[in-house]
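Dropping the structure in here first, questions after.
What you see is the complex with one protein chain gone and the rest in place.
And then chain A:
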């Protein structure tokens, strides 16, 4: 298929979309969610390199399977290419990145600057996070900043967008147009506070949230019940975090070493009992997607397949969450194709024309 896709600016894939009434951003993700379609987002494993091709190659495997790609901001407090840098590269190619902003590394001056810079590059979605503690990463001697927290960061972005002002009250000449996101973890204590915390995030400006890895569907269902009772599902799009586990050993390791990820015994038992644990981990992920997509109030899934990114397409395909819809895909445009065909003809066909020949054929 060559030609313009839905949610693509005809003047260029890297340009923002036309503003729509009721939309706060000019991005693809907000359009997909507000149309009521089941959204799929994923995470790009940030490269430890200065080569843009590394980013493009890692983004290419998601082509046509996801609606937005998270550009992580030094997740786990490990140094990687910055989320701003990844977003700059991805927006050039027309992808819809979700720029993560962690409060760990930047104070309010740097963060507000990055919000403006990101928005200027065409980043429509920003995910406001607190960030992991520095001791978790490869630079434990770093100074933890935590000037803002995720809630005040959300509020800062909302003030910039809606009031057209910095936190200090100074005016912006052009406010950023953003779709604001946040993270939720329904699986960590204090469990009964968690739905209220989502309420606080919505009050601060969250329009969509991505959850931590969900391996315990009954627990997530109970959380969603509470959230629905409080009426938050009407004010916010909830994307459930899912991902494949490579093996039972990995699952056990994650459970004991990564705080905030809750993996019930039944999951580990199921993986241990399988012949091909990796395949079973993928199947488990698909089963969880199929269960959570039926929960009222769940608007999409966030597939986190760290170092198993090649499985994202299979997982999305086999779970059938897209229902035949194809998210935006980078394609060759009609005019580019024409040029490519001509060049191909010149390059590969064995024609040696002299000027005399050309005159002859012209007659």
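Side notes on the structure shown:
The rule we apply is simple: contacts are C-beta pairs under 8 Å (C-beta built on N, C-alpha and C of every residue); 3 or more make two chains touch, one makes a residue touch a chain; residues count from 1.
We take it that contacts and distances are computed from a predicted model.
Hidden chain, UniProt protein name from the list "NADH-quinone oxidoreductase subunit D", "Methylene-tetrahydrofolate reductase C terminal", "Thiamine transport system ATP-binding protein" or "5-methyltetrahydrofolate--homocysteine methyltransferase": "Methylene-tetrahydrofolate reductase C terminal". Interface note: of A:113, A:164, A:231 or A:259, the residue touching the hidden chain in the full complex is A:259. Contact with the omitted chain, checked across A:47, A:144 or A:297, is made by A:144. Looking at A:13, A:40 or A:72, the residue that reaches the missing chain in the full complex is A:72. In the full complex, chain A makes contact with the omitted chain through residues 43, 72, 75-76, 78, 103-104, 108, 130-138, 140, 143-144, 146-152, 155-156, 167, 183-185, 188-190, 192-193, 196-197, 199-200, 203-204, 210, 212-213, 241, 246-247, 249-250, 253-254, 257-262, 304, 306-307.
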